[in-house]
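Left out: one protein chain. Kept in place: all the others.
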Amino acid sequence: MKRTAFILVLLIGLLLAWAARDFPAWGDPHSPASSSAVSSHFIANTGVDTEVPNMVTAVLADYRGFDTMFETVVVFIAGLAVFSILRGGPNRRTRDREFVVDFEPDLIVTNTVRLIVPVIQIFALYVLAHGHVSPGGGFQGGVAMGASFILIALSWDLKTALARFPIERCFTVAALGIVIYAGIGLLSMFLGGEFLDYAHLAKVFPVSPEMARYHAMLGVEIGVGFTVTAIMFALYAGLSTDGRMRDGL
Amino acid sequence: MIETIASAALSESANSPGWFLVHSIGVGMGILGLVFFLGTAVGMVRFPDFYTRMHAAGKGDTLSTMLMLAGFGLVMMEDFSAGSWLLLLKILGIVLFIFITTPSSSHALMRAAFEDDEMPLGEKDLKKLRKRGGKPSAR
Amino acid sequence: MGASLLVLMIPILYRIIMGPTGFDRILGVNVIGTKTAVILVIIGTLFDRVDMFVDFAIAYALLNFVGAIVVSRYFNRTVPLQEMEKPKPRRRAKV
Partner (left out) sequence: MGLELFNTLILSLLVVVAVLSLWVRDLVVSAVVFGIYSFLMCLLWAEMGAVDVAFTEATVGAGVSTVVLIATVFNLKRKAKD
């Protein structure tokens, strides 16, 4: 049975490798992805429409803003689902293993974390704010920010990290991120445009419509960053303690 | 790649001796870092137990990474403009972070191994090892 | 230079594959993670956009620490209460 499965997997792998011959060559300018009308339209018009140098951010946060907003909602729902499944009901299972934490926080590690956590947080803010001109954006900055809180929880203990960022505040902040995102969309809707059509924000702010799209993208990224930061930390806090929120890893 | 950098350094050295000095120092540091990383790789393969391998990996890894990155920062100093100074500053920042984090992560791993009862090799074990010609027994 | 770094990763992968204990493997992972930052900068020189790729290297230099800390914490901090009473048998070094 094992040998049959191995031969089957090998066969499928060879089939896939054989199918890879039909792909366009690496960096081929005439490949369908490079020569389609959509990508050439974005390459030609992104800089004119939005004044954002990084096209990926412009496509993600402006042209496909609806998609990104519901991706953020998916992240939020995933965090909420993990939290509520781990909390569970009383009769879900017997908690037969109680953990006891015997440690003193390591001196060298805690001092290194003391030095490195502010740098990580400033770097996360830099990544978030520079999503327009260089790779980066809300998701990456939010993950780095969440990693800094996880680092605090790892080097001292979870109680210290939860004192700085309680679990209730995690979900409040995550919901606040979605509210920021949807609020910018709703604001542009009330100003006469469609939902998430940031160019209409120029009616209330003293900027040109292009710069309004530029700055609205920054606001949207900040919303995504809030949600991702809070959900990443809540995921770690839930998973490491099996939902008990104390005496974890 | 080293050859291209070196040939560029030799061809344009006439118009700017300071640039040539910085460039050659950077290339030398990069090569020195590669030598140290070779030491790390050989040590990881050849040493007999976990703690000696930790010695090779922790020290050689940190020093070689720092040397290579600092060498790259110097090689990138093409025209001493503001952008290249910013780049050098960022790369020196990476060097500083690696100098802080890598030793303390190897300290944490070492302590974890010690508290998990991973025993170092003693005198007797080393004698036994030498008698067999340095080959570890099959596990 | 970058290619030689990748070639020199092969002995470390050998240690990760053959390593007698789990700690050897984790040590190898740590070394490879540090070297990734250097290789990212080298890829940046190939694209002539080092200013962009340096940000990735900063991210790696800062966040590599997290992996080693979580592994060490897994091994030495917490024990289940039921297993605390019985002492673990001291292992001898594998020669």
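Per-chain residue numbering starts at 1, and chain names A, B and C are given in the order in which the chains are listed.
Methods note: a residue touches a chain if its C-beta (ideal position, glycine included) is under 8 Å from a C-beta of that chain, and two chains touch if they have at least 3 such contacts.
These figures come from a predicted structure and were not determined experimentally.
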Left-out chain, listing which of the shown chains it touches: A, C
Candidate in contact with the missing chain, chosen from A:Val143, A:Cys170 or A:Ile184: A:Val143
Hidden partner chain, residues of chain A it touches: 26, 54, 56-57, 127, 135-137, 139-140, 143-144, 146-147, 150, 154, 232, 235-236, 239-240, 242, 248-249
Had the left-out chain been drawn, it would touch chain C at residues 2-3, 6-7, 9-10, 13, 16-17, 22, 25-26, 29, 32-33, 36, 39-40, 43, 46-47, 52-53, 55-56, 59-60, 63-64, 66-67, 70-71, 74, 78
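Everything below uses one rule, namely that only the chains that are shown with their structure count from here on.
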Using the contact definition from the top, classify how the chains connect: line, ring, star, complete or other. complete
Most distant chain from chain C by Cα centroid: A
Please work out the Cα centroid separation of chain B and chain C, and write it as a whole number of Å. 14
Can you check how far apart chain A and chain B are, centre to centre, with Cα atoms defining each centre and the answer in Å? 33
Need the CA-centroid distance for the pair chain A / chain C, whole Å please. 24
Pull out every residue in chain C that's touching 2 or more other chains. 51, 58, 62, 65, 69, 72-74, 76
By residue number and range, which residues of chain B touch two or more other chains? 97, 101, 104, 108, 111
For the complex, give me every residue of chain C touching chain A. 51-52, 55-56, 58-59, 62-63, 65-66, 69-70, 72-74, 76-82, 84
Touching residues (chain side chain B, partner chain C) in the complex: 1-2, 30, 34, 37-38, 40-42, 44-45, 48-50, 53-54, 57, 61-62, 65, 68-69, 72, 76, 83, 86-87, 90-91, 93-94, 97-98, 101-102, 104-106, 108-109, 111-113, 115-122, 125, 128-129, 136-137, 139
Inside the complex, what are the residues of chain A that reach chain B? 106, 108-109, 112, 115-116, 119
